[in-house]
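Complex shown without one protein chain; remaining protein chains in place.
As written, the chain order gives the labels A, B and C, with residue 1 at the start of each chain.
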């Protein structure tokens, strides 16, 4: 599969095209919109989130609720377009240069972007670099989530750390773990921790500051053998790491024990192999991937999310025209977008896994993929 | 640029082809071999490293010491091939099944690999999954390092943690920092820490155990604007993360402050912008990349290296034929390969950066790239 | 650059996304719409062409008439959508199976498509396989044409054969050659031939039959050295051939003398090299490409267009449900689409050449590309 997306943050709409999606997959647009709304919640979000109730409109690739095998296109409208259609016009109309943004924000694409693309209005960079783009990537992944649902593959996310306050370890997850996560507006499990986090968010807000954190994505019910050890660009951990790190604000990615494994001895860090009708493990330090391939255990990936760089208490910067010292412009006012980042990464993970699933089980229709997948499972069971 | 490599660990040779490398680049094969020998050193390496004094043989793409613009091919011989040419023969000769390896090692590609590729001899997987392959990736990167040297771009690596014992922070680096790293056979800066690490390596060896760690790669003198914010697959941090995570034994990647930024407030984590004839920063929490693009500061990336999974004190596993509980086979006996991992990742980083450099400054010959690069620098200076 | 497009023939709209297009390129949307209307004319077209006055709507990547460097998205509306929104709905509404198309048309994707994608309504295939899709590819190419116009590169097309009646050879082109082509509604140069062709089109129409032909695309003012001899996938002739052959109805592609060169001796078929302040040729049998690279002469490519396979006098086929012998369904009623095919291929050629131009001269903005291009021209002049 391939996809492209387009769209400025305050442009008319976001657009995405997915090519190579199999035919006959039932698509429930409500479920996709639900992912978009999950992406928009979270304690510590600013006002813009309220304006937008994102919804996709499918314009090709689906007929009577089922995919056709042809490219899927959809858009997500900017509900506030009426207010932006002049300053964001694609047409060659009169452009009032006084509305130009000339003070690059530290931590953003602003300064590098205007140099690279030879712009004198930072808006020409920030509109595309904005995390608004992740709405479109979330929807792309939400198609894949539905596809993977046909094979019982489940993907979840949760917040494991905001501003240094940490939730429980995944190994301790109890019953209805994910339901509880969904109920929490910070997407954490431990109610006490939730309260602590809310407190530091409130404080940060008062100080005009922002907070980052760590999210964890879990992918379960995967077959053994997605990805490959044969060349670097086929290793599933590498593919996941690329897409995770390429998400706005992510500064670190780890799989399984990740950086903790640097501090541990080999005898404690590898997952011994057992057999009882099938191969299994008693531990999952590897996070479900060995040698670049799924080993049948749950994939566990964490991503470090840096604090939002647009602060109400602005950082120092320089005006690109006058070269005078200035305060960075304030484009938005969220304090913490970590829970949302987890939802986005869930869906990004769905893309990576679905793409690899289709490569392994191939087939142009869901029926054919299902047959190929079943064959493989029968073979694996007989081992 | 594109590259492919091939080769089993105990096969006749490793082979690599690089396509799209510019013409007229002077290549000093000694420098490439030096990278290979840097990869082979390190306190805590086993005997195999002594057999192999890796050297490349260039078989195409270079004439009279300069690249032609045509694909570069090279091989790295297996010095021990005489002992392996029967068990690793490509020919359809009699195959004594009793030499089959049937006990998959936890932490390796072994078990997933034989299931995916339907093998009954684990050797058919481990030979390719072995870190031996990184010799070839190191050499590929070493070509790129020489290319980048024409533009004063420098790439270094060091060990910042082995088994929990940590070296100094990069922000504290003194004079001759990298020279001192090169002199240390653990590739650490602080002599006391080095002694501590040697002690735990000796202990681990005695216990039949292994150790992991963290390496840090530094890339300096980069122009602003490599990578792009426009689409995920052009973000330089994503590209680096993919290739790093796809390196054998890597379980985590972070750029700049990485996971630490999750615990910090926004006001402390972003690098304020200043101007004094040119834009500059006083801090580098971002690790040189904002919005998926270089911002002109040093790129700083860390990778978590898990302990070697082949232990002298072997882990539990299961025989794939009898399904009996067994001890995992011992293919090698290094205790700690962390310093070597840093050298490999240095060269992998060189590939990623050179590829992006060529995309930005284009040109088919070093002369043309140099002209395009100079133009860009002049433009940047005038900003 | 990369692009994707999506859209069913009678869907709500066609959508395309172009990624990697340089910044600061002035885009005149009227010129793009003009290419779309050139694609819609031609003696022998049916009624559908009258309904559609295709226009693009740009929804991202352009602001105030200039590209931003971010992905460009646009749509082309289906003017007749009101009549199609029920039968082509993406929603899971009641689907009256009696409207299913069950008789595959010879010469179309119909039969292979429903087998491959497991469909029982041929509409699910023909909607995407339709030449309607070329409107979108034409517009994509029209962006590239404008980009190339900055470097004086010109692309034209003409009809050289319809139903066996041939126009003059390109070598004989007189003054205002291309203007005269544009004035002809069959896109031929010789007025007498035009009359003859109209006559056979009228006859074919009367007989319920269709006609094919040959178009020729000319690309002039190209620099030496686009494409490369180093690997097959970088050869410009191969890239052009792929995109031409992948256009609906194309069954043959030739460059320069093409198939004629099979009948000629070597001494007559190669273009001798001369020098008079610069290298030049007196002939252009090679059609501007030697060794997979431009040689500075005009690129000349021809494509064979098969007759439209949907005939008013329908062909034999089989009903996919009953397996009874039937007459193929009639989805449209053009007699000859050869002139339009030329316009589409002009714009497809613009994509291929622009993509290669950007690879060679790189740069993220038109200014930077222009500098790199000028350097190269200066270098070439000094040879």
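By definition in this document, a residue touches a chain if its C-beta (ideal position, glycine included) is under 8 Å from a C-beta of that chain, and two chains touch if they have at least 3 such contacts.
These numbers come from a predicted model, not from an experiment.
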Residue, one of C:22, C:42, C:71 or C:287, that touches the chain absent here: C:287
Selected residue (touches chain absent from view) among C:73, C:101, C:197 or C:305: C:305
Per the touch definition above, residue among C:12, C:123, C:137 or C:158 touching the missing chain: C:137
Touch criterion as defined above, residue of C:42, C:61, C:113 or C:363 at the omitted chain: C:113
Candidate in contact with the missing chain, chosen from C:65, C:149 or C:252: C:252
Candidate in contact with the missing chain, chosen from C:32, C:68, C:125 or C:369: C:125
Those residues of chain A which, in the complete complex, touch the missing chain: 19-20, 69-71, 225, 228, 230-231, 234, 359-364, 368, 371-372, 375-376, 379
Positions on chain C contacted by the hidden chain, ascending: 4-5, 104, 106-113, 115-116, 118, 125, 128-129, 137, 161-164, 204, 207, 209-214, 224-225, 228-233, 235, 237-247, 250-267, 269-275, 279, 281, 286-287, 290-296, 304-309, 311, 313, 315-318, 320, 323, 325, 328, 379-380, 383
Residues in chain B touching the chain absent from view: 2-8, 11-17, 19, 23-24, 26, 28-29, 58-66, 68-73, 75, 88-93, 95, 116-119, 124, 127-128, 364-365, 367-368
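Basically, only the chains that are shown with their structure count from here on.
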Most remote chain, CA-based centroid, reference being chain C: B
Centroid distance [mean C-alpha coordinates] between chain C and chain A, Å: 37
Chain B and chain C: spacing of chain centres that average the CA atoms, whole Å: 45
Centre distance in Å when chain A and chain B are each reduced to the mean of their C-alpha atoms: 27
Of all residues in chain B, the ones touching two or more other chains: 225, 228, 230-231, 379
